[in-house]
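All remarks here apply to the structure that follows.
A single protein chain has been omitted from the complex, and every remaining protein chain is retained in its original position.
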Amino acid sequence: MPNQINVISEKCVGCSLCVNNCPFGAITLTERPDHPKKLKLAVIDLHKCTFCGACIESCKKFGAINLIKEEPIKLDIDPSHYKGIWVYAEQRHGEVSPVVYELLNEGRRLADKMQTPLSAILIGSRIESKAHDLIQHGADKVYVFDDPIFFEFQDDCYSDILSHLIKEEKPEIVLMGATNIGRSFASRVAARIRTGLTADCTALEVDLSNRNLQQTRPAFGGNIMATILCPRHRPQMATVRHKVFKPAPRDPNRKGEIIKKTVDSSKIINRTKFLEFIKDTSAKVNLSDADIIVSGGRGLGKPEGFKLVEELAEALGGAVGSSRAAVDAGWIPYSHQVGQTGRTVSPKIYFACGISGQIQHLVGMGSSDIIVAINKDPHAPMMKAANFAIEGDLYEIIPWIIKKIKKSRGIEA
Amino acid sequence: MHFIVCIKQVPNTTNVQIDQKTNTLKREGVESIINPFDEFAIEEAVRLKERTGGKTTVITMGPPQAENALREAIGRGIDNAILISDRAFAGADTWATSYTLASAIKKIGDYDLIICGKQATDGDTAQVGPGIAEMLDIPHVAYVKKIEEITPEKAKVERMMEDGYDIIEMPLPSLITVVKEINTPRMPSLRGMMASKKAQIPHWTAQEINAESTNIGLTGSPTQVMKIFTPPQRPGGEKLEGSPEEMAASLTDKLKQLQII
Partner (left out) sequence: MDYFLSDEEKMMVELARKIAQEKIKPVREHYDETEEFPWPIVHDLAKADLCGAYIPEQYGGFGGKVFNLVLVVEELCKVDGGISLALAATALGTFPILIAGSEEQKKKYLPDIAAGRKLAAFGLTEPEAGSDATAMRTTAKKEGDFYVLNGTKCFITNAGEAETYTVFAKTNPERGPRGISCFIVEKGTPGFEFGKKEKKMGIRASVTRELIFNNCMIPKENLLGKEGHGLMVAQATLDTSRPGVAAQALGIAAGALEEAISYARTRVQFGQSISSFQAIQHMLADMATEVEAARCLLYQTARMMDANPGKRTTKESAMSKLYCSEVAMRVTTNAVQILGGYGYIREYPVEKMMRDAKITQIYEGTSQIQRNEIALQLIKESAAKK
């Protein structure tokens, strides 16, 4: 019996609430000429419907939509056999990625709440020394796979070893960074062990009654948020973006267990051959780690506007960011783009110069401590999101800000 | 050689806006487009065919109207298209989608390289490409920005990473997901548009691709949507007043108070 959804025509008043709330555009209104009050009727296109239930929420008042979700096939697993939270301790060229410490922080919080251990999985070559560091940042256990085969990241061997360990140890939750590495092989692992994987989570919570992980992530370019569950499969896997959680504090006295796993590299699937790594030596835009970011958008009006943005960034000692519109216009390279399809940033202060504040942009910088918006349009969403909103011509205002900052620096010096 | 491209039809989210009053998506006039990242996959397949000879096939899982996306792909130089369409696929998450596409590719049978865009702009998961590779038990490399060499036996590709790029050799058949740095997609051509108009596009159902009913659609999806909501808005702040100079001065004062500068 597949999923079923239908509109109860006697209850539907054609109010269009469900039409507006359906994130998939699957509902339309049709005329009902034979209705005594000529009320319209909602019709659901089953090809577009994903049975997400957003319409049910919107129709609480009338209760005119009926959704019967089929219980997913129950697999041969007993959730109580699955224990512990894992953090994949991603490393590249021997350095543990910053997102790992953020995952350890959030993983620690969840582990304490669920009263279950937190483990880190470290895969690489000559990386054993990093295990202590992971314990000092909150891991109870660290599984270490140290072998030359893992010297460079390759999807085959990394997913093979992680899938084996998951099958062997049966964790409840596996968290990974939503980096190029994490996003590439997490999906392979989830496909192999037949479990769910939620990408790019921005919030995690746990329901202790059934130990379900509630994974919240932006969808539709950040226009809506969705909370995702993986109720019938274990482990529950999620990738999390860098800078969503604060990094775990280091406690040099923390103790934990380091489990060195033996690796028989001849038994590991490894069909690709790593040839070479070419380092990007161009000036790196390190947006993700910047404390101060000055971003420009379409409101700059012309590519030369970024000179002004750069000047302000320089005066503040910050990095230059941009909206997607400015990147699409070819005013600035993609590496500067902040937002859903660019970088997620979380600086102490974020200047949005001529950025209207499309939701796709807001999800990428909304967790900044302070937002300053400079815009001609007082109704721009960014002006509402900002701690300090300045209405006016940015070409007049920014030079003044630069002057004032330089002046205050001069007095300080 | 045979190149298969997996594409997705998505709403043009760059134009989607929020209705400030109702806090819901404004959906009017939102057109369906080929997922922008898939355009690079299509272009790369056409270029590979021009380079090595052979044929190209594009597939998508979606409702009947997704046929438009397939026709557009033919307009851009793809030879054949197949629509994987069945109501039973509705509600599929990335696992079930990977399974469905992998099943269709198994039915197609002979192939050398599968090409996907790095992610779709509606879901932004980047999970389906690697998922397909796993289910077909072939290797994959994600975030490919260049195919340096390709022969029927193997390919040498450049994988874009945060700190540079890796050069990896992969045996064929295998799968890659591509980033926008890989090429500049061409415009459709008149010949392609004529071909796309005339093309016969088969529709394959769940049964025709031998998909297990327990692995497709919502039923086969390990993940489920618990709820959907509009992101909370940041509480509003303070609007600075005065001349440009006064506003700049009061901003710098405030930032100084907050010890940011």
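Note that the chains take the letters A and B in the order they are written out, and that residue 1 is the start of every chain.
By definition in this document, contacts are C-beta pairs under 8 Å (C-beta built on N, C-alpha and C of every residue); 3 or more make two chains touch, one makes a residue touch a chain.
Given the structure is predicted, the values throughout are model-derived calculations rather than measurements.
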Study note, to complete from the structure: Result, missing-chain neighbours among shown chains, is B
**Study point:** Omitted-chain contact residue, chosen from B:Gly54, B:Gly164 or B:Pro188
**Key:** B:Pro188
Point to revise | On chain B, residues whose C-beta touches the chain left out of the figure | key: 186-191, 193-194, 197
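Methods note: only the chains that are shown with their structure count from here on.
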Practice item. Mind listing the chain A positions that touch chain B in their complex? Key: 2-3, 19-23, 25, 45-54, 57, 69-70, 72-73, 92-93, 152-156, 159, 179-181, 183-188, 190-192, 194-200, 214, 218-233, 271-280, 292, 316, 324, 334, 340-341, 348-349, 358-360, 362-363, 366, 370-372, 378, 381, 383-393, 396-397, 400-401, 403-405, 408-409
Check your understanding: Taking the complex as given, what residues does chain B use to touch chain A?
Key -> 11, 13-14, 16-19, 22, 24-25, 27, 30, 62-65, 85, 87-88, 90-91, 93-95, 98, 121-131, 133-135, 139-143, 156, 158-171, 174, 180, 214, 217-231, 233-234, 236-240, 244-245, 247-249, 251-252, 254-256, 258, 260-261
